[in-house]
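All protein chains of the complex are present and in place, except for one that has been dropped.
Order as written gives the chain letters A, B and C; numbering starts at 1 within each chain.
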């Protein structure tokens, strides 16, 4: 690491992005470019290798970067936005050479290799790193992230659902099962050429998917069970596509223990997130657009006394808090920088 | 009733619409205009009285109707698309004079007057008609509708949720509670001048509402409990606004009894809806756009063996099967016409 | 042709659709299914051959059709919704065997083979049919269409632009040049797997395309020049993608001759379209949604006295009046049926 550009902490972290040509990759580029203590030195992409980054993403013209076939310059940290399996393969060599890694893919999220291999239908390329990888939901794993060299950045859906239910699960005020009904913007499907993600098919339309099991489900189970004071959590998760570009709205349901009041729930949630820079317990029902382009997550717990249910809503931007922003937040913690560095921008609304 | 225009049943029903200037009213006009055995003779509206209907709705230019301050011609049936309370007041005189009525508002949906008055915060204007009103979910109340002279057309949300869960509730294959998580197009909020329904606030945005209780909840409870073989059903209902114009996607959750298989559920649902002209048990996950502009409701039940949950999805067009189309379907049944008359059009997709 | 199903004209036309699996093809299926004097007997598609049509388009479940590799039953008329070149090749054999053809592709629209080959970069597969093909803008070529056996269905953009400017060009009230600035819904790009037509790229976004020349330009020139009383018309045409599924809004500009008043223009346009069932000269600025799902075209001419410009707006549904609906309208004329048969539905709004 060289000297700081702005004197804040005396450091400039040199960063690289593997596979900048998807939406998580381009969002990483947007965030790292404006980070006061990071220099984005190299970005890679297969199909666009050799082209200016602005050929693929005109909005990144100001970064003056060229897409390279691989990371060519020395880096302190590398972010991989490759698909699973390919991602583990790509970051293996960096790990070996001591470069810190933030893996946006699912490769190191699941602690149980067999669970990973059964959901993702591949043999894990680098199982030897699963043990030391830290699940990068900063709010739950900050102490481990500080010491980590490999971050498994969480899936966008588990980020919204686990943040919504973690306080209730840890405090044991509910029965040990949750339902997460998630409404996702289409960018969560990635930058892909597929009729089913075309504008004409998705505009003015809503539909569920993954009804027989979505790959993010084991993350819910692992993380909620890990924080739980009431044993393993039985998770039901149904994602839906709704016609917006960014955003995940998660509506979570659980059976509340007798006698738990709205006031107690409010206090519990506010205490849980009191010192968190990016999680806000909202005073009213959240809307995804209020987090657009920012690393914020808005959470709103409601006690339905008539039915005895706890309903918790969370809203976030799937490409920021659900992917690239969380990655930058984790990098900040790993390198001892201010956790909000590069992530202070106000959401863009409307 | 005069002679038939096309000879099918030998009748022409003269119809009027009270408050044609909202979305339910204009959709009724669209459907009744093309109905082979109906003549739409009079439409009313307060703010636009005296103007051509096409001034308010250019797409209805072909109907050549003028908005009137009140129904001026003899009618066999009147549809009221007024807000609650105003609706009951407006149709009272028609009922007294023997005109059949389809009330699109909530005024006669709830059998318990006290429940109505507590949710709607008004004194019921004509409680003497509550008893004879028939809840117009045709699939559940066809025999009574045949003999009815006052139809309480169901709310758009209960239509989707009750159709989704009625087979499981009647057959008693679940525990006696359901969660209905509904995603609604914005036209469900009506044709209203309110910042919160403006394009800039809602586009590319999703949010829940009615978290402390939505007025459609007692309809869920009343209708699911009425069909239930397992006693009163404890309903939790959370509606959401998603950025589309039409459509309701309902994702319903219930705890399945042990040992109930996907095959048994499939058979149950197919049997339940075997002869229904407008309800289809889908072979794959439904999407709201596949019902656009039509009276269809698509239902898809899924057994999640891992969690023991039954998940049932339903999709419909809130202005057709969720309002105007259901009203026309009920009228058809009341007058002994073919149930699908005027409702045979194919959905408009994409 | 067999006997009529409803007695109206004593005929049932047996129809086939080649390439039903795109948006023009599926819209043809929707319209022909409800046509009272047509029986849709066979539909083809390459990738989906052998599958139920409802596998590709769940909204067409009610048609109970299977996608076939080729037209297998005797037909009186065949519609081809194949891409150019492939379309001419596919309909050649039908023409030879005496079946009437409506070609939705561009293959027979341009009277000058060299112009076709230069814009479409192919050798014309059946140039011998160019001469007898009739350009199917019904409003301009009705007499020839009555006698035709091959209809070249117009492009969606020329339909909007030529209908907007034909009255002024024929009457010679403008200088001999026009600018057509068109805003198109995305379904005009077809049902295609391409990142550039994905929801995430196009939602909340607008952009021009074809700036160096769009293939619909020679149609503008050919048709406006043919109707012109002021010689060849110099056409500038710029299409734009705007984030809607259906609809084309064309804003057309021309320099008005001195002294031409709004009143004269209004009279001219009303006279020109007085007896047209599908073209309405609107009393106010049109909006594409007012034509959704219908065969209507709304036209609104405005004289800007300050600048001496004539501005004419037209609005239509690109998949109906801009493609499938125009094809059905042309079929009706060819077979001597009522021109509006199967096309009487009211637009779906909102």
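Definition applied: a residue touches a chain if its C-beta (ideal position, glycine included) is under 8 Å from a C-beta of that chain, and two chains touch if they have at least 3 such contacts.
Keep in mind it's a predicted model, so treat the numbers as computed, not measured.
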{"item": "Option from A:138, A:207 or A:291 whose C-beta touches the chain left out", "value": "A:291"}
{"item": "Full-complex contact with the absent chain, from C:222, C:245 or C:280", "value": "C:245"}
{"item": "Full-complex contact with the absent chain, from B:87, B:221, B:245 or B:291", "value": "B:245"}
{"item": "Identified contact with the non-displayed chain, of A:105, A:203 or A:250", "value": "A:203"}
{"item": "Those residues of chain C which, in the complete complex, touch the missing chain", "value": "177, 179, 181, 183, 185, 200-201, 203-209, 211-213, 234-236, 238, 240, 242-247, 249, 251, 253, 285-289, 292, 300, 302, 304, 306-309, 311, 313, 315, 350"}
{"item": "Chain not shown, touching residues in chain B", "value": "23, 185-187, 189, 191-195, 197-204, 243-245"}
{"item": "Touch list for chain A against the chain that is not drawn", "value": "23, 26, 30, 33-34, 57-63, 187, 203-204, 245-246, 280, 282, 284, 286-287, 289-294, 298, 344-350"}
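One rule holds in what follows: only the chains that are shown with their structure count from here on.
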{"item": "Whole-Å gap separating chain A and chain C, where each centre is the average of the chain's CA atoms", "value": "46"}
{"item": "Mean-CA-position distance for chain B and chain A (Å)", "value": "39"}
{"item": "Residue numbers of chain B (touch at least two other chains)", "value": "203-204, 245-246, 286-287, 289, 292, 350"}
